[in-house]
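All protein chains of the complex are present and in place, except for one that has been dropped.
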Amino acid sequence: MNNPFQKITTADELIRHFHDGMTLMYGGFGGVGSPPTIIEAILQSGIKDLTLIGNDTGFPHIGIGQIVSQGRVRRITTSHIGSNPIAGQLMTDGKMDVEFCPQGILAERIRAGGMGIPAILSDIGMDNEIVTAGKQTCTIGKQEYLVEPALTAEISIIYAKKADSYGNLIYDKSARNTNPLCAMAGDITIAEVEEIVPLGSLHPDEIITPGVFVDYIIPSEGVNWKWAWE
Amino acid sequence: MNNPFQKITTADELIRHFHDGMTLMYGGFGGVGSPPTIIEAILQSGIKDLTLIGNDTGFPHIGIGQIVSQGRVRRITTSHIGSNPIAGQLMTDGKMDVEFCPQGILAERIRAGGMGIPAILSDIGMDNEIVTAGKQTCTIGKQEYLVEPALTAEISIIYAKKADSYGNLIYDKSARNTNPLCAMAGDITIAEVEEIVPLGSLHPDEIITPGVFVDYIIPSEGVNWKWAWE
Amino acid sequence: MGLGVDIRNKIARRAAMEIRQGMVVNLGIGIPSLVPNHLPEGMLVMFHAENGITGMGPSPEAGAEDANLCNAGGFPVSLLPGGSYCDSTISFGMIRRGRVDMTILGSLQVSEKGDLANWIVPGKKVPGMGGAMELAQKAKKVIVVMNQTDKHGKSKIVESCTLPLTSSGCVDMIITDMAVFTLGKEGLELTEVFAPHTIEEVILNTGCTFNTNKELKVI
Partner (left out) sequence: MGLGVDIRNKIARRAAMEIRQGMVVNLGIGIPSLVPNHLPEGMLVMFHAENGITGMGPSPEAGAEDANLCNAGGFPVSLLPGGSYCDSTISFGMIRRGRVDMTILGSLQVSEKGDLANWIVPGKKVPGMGGAMELAQKAKKVIVVMNQTDKHGKSKIVESCTLPLTSSGCVDMIITDMAVFTLGKEGLELTEVFAPHTIEEVILNTGCTFNTNKELKVI
């Protein structure tokens, strides 16, 4: 494959960017749209004490859930851990800190990070102490709002259907979910893709994530887990 | 055309939604991607004292510039009026109030309105008194930020390449610009489109604006102005 | 919920009657997922899923599932003509902007003031709120479908929720195996009773007082 921007590489090459204690953001929703090949490389690497940011903790054997289940995560900002009982157990045992954030606001906070916006104001969950815990408020007129800070990460790992060699991305159906947001919020963004195509093969009106936001592209080896419905 | 959602109509039918003193948001950037047929209907309707929200004031005879040039606008929130000297004159003469907002922050404020987010925080133009005029600040840690409130409008008028009968939209090249943002921020959103296609004809991965946000669709009669470069 | 299929379908059928042509509707898991089966043939409804689907259709047959086309619960679905995909911000933007006409969801408790408690059981289950708060707070109409009582026979409609709230004062309608209540300016009001249940039975199994609509129907 022609690699004019030197973005196309492999998970093995990239794993040197990962380290204990790092902040990692991941695309996906219930495992759908999470990057299996990068997650497998992280599992193999043995890195730990991670701070994760992502929609949910998947299932114990699916998606990011595999990393959570191995106790590699010190802290996570997420909206849901219900489908991964091990995550709940780790939280209850005090082995993993969980910051719960309403799902759409979490997505906006990730996007804000990607857009270089410091924070958004929100009126979601104002009367809920789990949502408001540790958060500032800001009053406009007579209305008080929560300040929901932007989220970024040292590395974002995402999953897409196709990339061209510049890293322009298109996604497949509901596997899009949080991927275009995480793509923008990583200091380094790694896109695992089903197919890499030559520059100019993607229709410029149909590109969802411009390659500007993508630092590395790796070919996917495909999902290596069994879905809950299988 | 099959019209199962009753969204497909004409500019003449819709003009009853417009009235003196209303707030109107418009898509487009330098006239590119502004809806000519709706603008013509507004011109014909004679409505005045408008509050406008949009990227710029076009050129005197192009896009929204035509409405501005006729003195129909009492107030505008925009980022640039340089290509429309009449707008500058109206401002200087005290006949039109102009709130200047940095271009990308203006786009974010419109998007925030469309997303039901009350405001964003910004660090753009903090040391500029035109940007900060009348705006609150919010301090996170030791860093002070501007509170940039969301923008919505009674009606948003936008321009797209194709709509299906539900109002799912795709855009053409750089005529996309602020249109997908304004599409979400209108209490009522009217999309003028080059072509209306049957439900199911647009590829669901390629739809940029889901029809959920679009109330009415009208066929475009095409640009009725001469571009500056022509 | 311990409800038989017939009763679950009765609740779903009643909820389906609230849906109109062209609406955008978000369905929770459980009984709400049965609602589409009870819509009039040919009615166009756009079902919305938090993970970025508008125009969601039924589950595909076994063997025809697509792992990249799942609902917010992670289970395979399909897409109807006019449907589209979007990222999670747009999906929730639809909710917060008031473009989602209705959400139909289950609950652990609902209070007479319309408070909703459906996301957490302290000390037992802390799954996280997911999209429940945005839906409860911002969908234009919030319909709760649930059993009238819990497994100990205690009413799930209460004066004041003992479980942590998802959102306060957000519920517009409650449909149970026994009855239909609305929540408006006048507070909780009984509007329908499902035979063979009686008004007396509903009173006995409701943990708070309520008004009874003048045109109460037993159906």
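Should a chain be cited, it is by its letter among A, B and C, assigned in written order, with residues numbered from 1 in that chain.
As a working rule, a residue touches a chain if its C-beta (ideal position, glycine included) is under 8 Å from a C-beta of that chain, and two chains touch if they have at least 3 such contacts.
The model shown is predicted, which means the values in this text are computed figures rather than measured ones.
Trainee: Looking at the whole complex, which visible chains does the left-out chain touch?
Mentor: A, B
Trainee: Touching the absent chain: which residues on chain B qualify?
Mentor: Within chain B, the residues that touch the unshown chain are 29-33, 55-56, 59, 78-83, 88, 91-92, 98, 100, 102-105, 107-108, 111, 123-125, 127-128, 130-131, 171-181, 208, 223, 227-229.
Trainee: Tell me which stretches of chain A touch the chain missing from the display.
Mentor: Per the touch rule, chain A residues meeting the hidden chain are 4-6, 114-117, 164-166, 168, 184, 199-200, 202, 204-205, 207, 210-213.
The rule we apply is simple: only the chains that are shown with their structure count from here on.
Trainee: When the C-alpha atoms of chain B and chain C are each averaged to a single point, how far apart are the two points in Å?
Mentor: Distance between chain centres: 36 Å.
Trainee: If you average the CA atoms of chain A and of chain C, how far apart do the two points sit, in angstrom?
Mentor: 29
Trainee: Two-or-more-chain contact residues of chain B, please, as numbers and ranges.
Mentor: 115, 117, 204-205
Trainee: Residues touching two or more other chains, restricted to chain C: which are they?
Mentor: Where chain C meets two or more other chains at a single residue, that happens at 79, 85-86, 89, 92-93, 95-96, 138.
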